[in-house]
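For this depiction, one protein chain was excluded, whereas all remaining protein chains were kept in their positions.
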Amino acid sequence: MRAYHLEAFGGTEGIVLRDDGAPRPRPADPTSIVVRVKAASLNKRDLMILYERYPLPARPGVVPLSDGAGEVVAVGRAVTRVQVGDRVSCAYFPRWLDGRITPELVDQPGCTLDGMLAEYAVLDEQWAVRVPDHLTWEEAATLPCAAVTAWNALTGGEPLLPGHTVLTLGTGPVALFAVQFAKLLGCRVVSTTSSAAKGDRLKALGADAVIDYVRTPAWGAAVREVTGGAGADLVVETGGPLTIEQSVRAGALHAQIALLITGGPDGSGIEISNAAYASSLATIRRVFVGSRTTFEEMNRAVSAHGLRPLIDRVLPFEDAPEAYRGYAQDGPFGKVVIRIGA
Amino acid sequence: MRAYHLEAFGGTEGIVLRDDGAPRPRPADPTSIVVRVKAASLNKRDLMILYERYPLPARPGVVPLSDGAGEVVAVGRAVTRVQVGDRVSCAYFPRWLDGRITPELVDQPGCTLDGMLAEYAVLDEQWAVRVPDHLTWEEAATLPCAAVTAWNALTGGEPLLPGHTVLTLGTGPVALFAVQFAKLLGCRVVSTTSSAAKGDRLKALGADAVIDYVRTPAWGAAVREVTGGAGADLVVETGGPLTIEQSVRAGALHAQIALLITGGPDGSGIEISNAAYASSLATIRRVFVGSRTTFEEMNRAVSAHGLRPLIDRVLPFEDAPEAYRGYAQDGPFGKVVIRIGA
Amino acid sequence: MRAYHLEAFGGTEGIVLRDDGAPRPRPADPTSIVVRVKAASLNKRDLMILYERYPLPARPGVVPLSDGAGEVVAVGRAVTRVQVGDRVSCAYFPRWLDGRITPELVDQPGCTLDGMLAEYAVLDEQWAVRVPDHLTWEEAATLPCAAVTAWNALTGGEPLLPGHTVLTLGTGPVALFAVQFAKLLGCRVVSTTSSAAKGDRLKALGADAVIDYVRTPAWGAAVREVTGGAGADLVVETGGPLTIEQSVRAGALHAQIALLITGGPDGSGIEISNAAYASSLATIRRVFVGSRTTFEEMNRAVSAHGLRPLIDRVLPFEDAPEAYRGYAQDGPFGKVVIRIGA
Partner (left out) sequence: MRAYHLEAFGGTEGIVLRDDGAPRPRPADPTSIVVRVKAASLNKRDLMILYERYPLPARPGVVPLSDGAGEVVAVGRAVTRVQVGDRVSCAYFPRWLDGRITPELVDQPGCTLDGMLAEYAVLDEQWAVRVPDHLTWEEAATLPCAAVTAWNALTGGEPLLPGHTVLTLGTGPVALFAVQFAKLLGCRVVSTTSSAAKGDRLKALGADAVIDYVRTPAWGAAVREVTGGAGADLVVETGGPLTIEQSVRAGALHAQIALLITGGPDGSGIEISNAAYASSLATIRRVFVGSRTTFEEMNRAVSAHGLRPLIDRVLPFEDAPEAYRGYAQDGPFGKVVIRIGA
C-alpha cells in the first residue's frame, strides 16, 4: 500500500510518498480495524506539525493528517463496535472518549500516531467514529478537527439559546463550521472578514451581519452596535493574540470566549486591557478539538439537518504536497481535501 | 374602569364584571406602572383556581388571569425600567427575577395578585416584561404561563443539542409551544395525540413524527421505534400521573423528564414501574413556569425567529366567562384569547 | 490458582471454589495486567446476581464480586498506566472511563466479566484504579461499588455546599459512605435507622441528627423539623419504593433525590403522591455507581482526608459462601470483607 510519511520537517519536500509493497495491512490486534481511506483533509495543525510549531512533537516518519474518512475493510476477531462496510473517521484524540482530556490521552493521528494520508489506516475500533450517511467521502473527511473544534466551541460551555449572538472571526475552516453550526442552534451570527467577496459568501452560509475588520479596526464596538448594544454571547476566538482584545470588547457582559489559539506567529501571547474588561465579565474557555463523544454528538446534528461542509478544492492523492502549499497560501474558503483511491 | 373579579369559586358565574367608576387607576407607588390591557389569555391554571384545585389559594375578589399584554400609559416618579408606550406583559411570578424560586416569591397575578382580566393593570415596574415587537396584542397575551413553561422545560435543565429528540404529549398550549421551541433549538420532535386531524396540525407546526396514543397504548415503545431505538432526549411531561410510565419508557437512557403535572384528577400521583426504569437513567426535573429572566430569554428567541403563537379563538371582553367554558370543553388547538378595549 | 465460580444460581452452594492447577495467570493481551488479589468485599448486587434479581444477567461460571484490591504482579508488553507493585482495584464499570455511561459500557466484574473472588485477576490496564496508600488491603477492597455510588450520589449532580444538609437512609454500605463523604463536603447529615445502637454509631461516624423511622413513620416531616423547616438538600435514596414518598417530603424545595433503587422486593415501583410534591420541586436523579474518573476523584478525597472505610467483619477466602450469608442476614454495620492469600 502507498502512504505519505513525514520524513523531514520544515517544508513539503519532507512529506514523502512510499509504497511498502504489501497489498494492504491486516488488523494488528484483536480490536484493530483496517480502513480503506477514501479522502483526507488538511488543517492548520498539519502545517504547524510540518514546520515544528505544534505543541506536541510529531513522530518522525509518521503518516500525516488527522482528518480522513474511509470504509472498514477488515476487523480483528474481538471487534464489536464497527463492521466491515461501515463508513468511519478516526477521532482527533482517539483515546479521549468522553469527559475531560487528560495528559495520557493526547495521542493524535498525523502526529504521534499514523494518520490518514494513506491508502489504508489501521485503527483500534475505539478510535473510529461513524460518519453521516448523506456526506460524500470528501465531505466526511473534513470533520474530525475543524468541525469538532467549532462544535465544542459552541456547545461545550454554557448553553447558547436561540436568539443569542455568535461571533466568528475570519474564514478559516473552524469559523465556517461555526457559522453553520450556530445557525442550527438558532443563533444570530456576526462574522468578520477583510474581503467583500468572502463577506458575501459568509452571508450566503448564514451570517446575519458581516464586519470588515480592516476598515473597522475597532470591530469590537461594531459588533456591539449591530447587536443593539448587547454584544456577542459567544466568540469563537480563532485569532488569539491578534484578536482577543477586540473579542472581549465585542462580547456581551457575560460573554463566553472560546479560545482556540494562544500564541501569535511572533511569539506574542494573550493580552486583554483593563479598559476592555471594564464592561466585561467574560469567561475565557480553552477549546482543543473534542472527545469522541463530542464528535458523535456533532454528527447527530449534521445528519439530522443534512448539513454539508464547505469544500474549497479537491486534489488527487499524488498532489498532497501541493495541497499543503495551497492551504498555506491561497486563503481557501472551505476545506482542502485530498481524494485517495479510485 | 372595568375589571372582572373572582367573587365565588366553583363556576364561571363567580367571575363578575364590575366597573369601579373611575376613569383609570394611577400608579400606586413611586415604582408602579399602569398598563392599558389589550388582550388576556386563559390557562388551565385559571380553571384550577376557579375550581379551587390550585396549590396556592386565590385571594377572594382578585382580578383573574396571569396572562395578558398591554401598553404602559402611566409610570410612577421613580420608574426607570419601562416607559409610557412600552408594550408589556406581567411575569407569571412577578417577584421571581432570576435564579431559583423561593417560598417568598410565589405571588402570582390572577391568584394572590390582581391579574389581567381588566381594562387596566397596575404593576410594579419590576414585574413588567417587554413583549416582542412583531406580535399582535392577542399573540403577546399568550406568553407568560404556557410559553414560559415550555421554554423552561426545554432550556432549564441539561442543554439540548440540534439533532436531539423532544417528545411532547397532546395538544395543550404547553405542548404546542414546546413543538415550536424545540424546532428553534434544532431538535427533532415526536408528538402524541389521539386525533388524526390534530396530528396533521402538529406536523404542520413542526412535529417530525406523531403517535396516536389511543391506538398505541404502549406509545413509549413506539417513540423508541421512531427514534431508531434511541428514545427521546427530553420529554415535556404535561400528563403527569396519566403518562409518566410511558414517558420514562419513551426516554433515552439519559432522558430528561420535565415534569409539569404531579397529580391526576382522581388524586393519583406519580408512579414509575421498576420495569420502566430497567432501561432508564432518566432525570425527573420539576418545572413550574419560570423566572422573569427566563421569560426575557424566551422573548429574545421569539423575536429573533419571528415565531407566532397559535391562537384557537379570540373572544370579546364581555364574553370572558364563555372563554373559560370553551377552554374547558372544546379541546382548543392553540390559546383562547380575550380581546380587551377597542 | 484458586478462584470461586458462580456455577448455579439461587443459593450460596452455587459459588464453588476451583483450582485450575496453574500457578498464576499471564497477561492475556499486550495491555493486560495480572493482579494478586489481597481482599474482596461483598455488595447487595452480589446477592442480587446470585439470586437472579440483577438487571444484567451474569455469565455462568463467572468469578464473583466486583470489589477487591490487590497488587500488580505482571504486566503485558504494551502496558503504560500501571507498574508491577502498584496497589489497584478494578472499576465497577471498567469500560466507563468518564462522562456518561452508554449501553456498550455496561460490562462488570463479578457479572459479565470475571470478578475479584480469586487469588489472581487479569484486567486490562484501563480497568485498574490505584487505591489510596493509607488503606489496608481490606479497606481498599471496599471502594469500587458502594463508596463510588455514595460519592456519585453526593457529587454527580448539582453541587452541594458546606452547610447544606444530606439525608441518608439506614445503615447499608452506601449510606455509611455517604455519611462520611458528606462530612468531607462540609455538610450537615441527618440519618435514619430503626436501631438506637446503630443511631449512636451513625453519630460517631458524623451524623448530626438521627431519626428512628419506625417510631416516626412520618420521618419526612421529622427531617424538615430538625433542619429548621428547610428540609434536606440532597437525599441518598437507598430505599426506593419503600422510602421515596417520605424522601420527597423530607427534601428542601429544590432537593436533589439521588435515586439508587427503583424496585421493591415485592415488585413495587416508585410512587410519589401529589401531596408530597405540593411543597417540592425536587429533581430525581438516577445514580448507578460511577465512572473510573469518579472513582479516581473519590480516591483523591479519601487520600487527602485519610478517610477509613468501615469494616464489619473479615472472613478468610475459604469462607466466602459464609460471607454471603452473613451479608444477607446479620445487618452488618460496615463492609463484609474476604481476605485472600497470606
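Letters are used for the chains, namely A, B and C, taken in the order the chains are written, and counting of residues starts over at 1 for each.
FYI, a residue touches a chain if its C-beta (ideal position, glycine included) is under 8 Å from a C-beta of that chain, and two chains touch if they have at least 3 such contacts.
None of the values given here were measured: they were computed from a predicted structure.
Give the labels of the shown chains that the missing chain contacts, considering the complete complex.
A, B, C
Can you say which of A:17, A:270, A:315 or A:328 touches the chain missing from this structure?
If we include the chain that is not displayed, A:270 is the one touching it.
Touching the left-out chain: which of B:2, B:81 or B:203?
Residue touching the chain left out of view: B:81.
Specify the residue from the set C:159, C:229 or C:265 that touches the hidden chain.
Missing-chain contact among the listed residues: C:159.
In terms of residues, what is the contact footprint of the unshown chain on subunit C?
155, 159, 161-164, 181, 184-186, 188, 297, 300-305
Please identify, in ascending order, the residues of subunit A that touch the omitted chain?
Output for subunit A: 55, 100-103, 241, 253-254, 262-264, 267-278, 280-286, 288.
What residue numbers in subunit B mark contact with the hidden partner chain?
Counting over the whole complex, subunit B touches the hidden chain at residues 29-30, 80-81, 97-100, 104, 291, 293.
In this section, only the chains that are shown with their structure count from here on.
Find the geometric centre of each of subunit A and subunit C from their Cα atoms only, then give the gap between the two centres in Å, rounded to an integer.
Those two chain centres are 41 Å apart.
Indicate the residues of subunit C shared as contacts by at least two other chains.
Subunit C, residues with two or more chain partners: 100.
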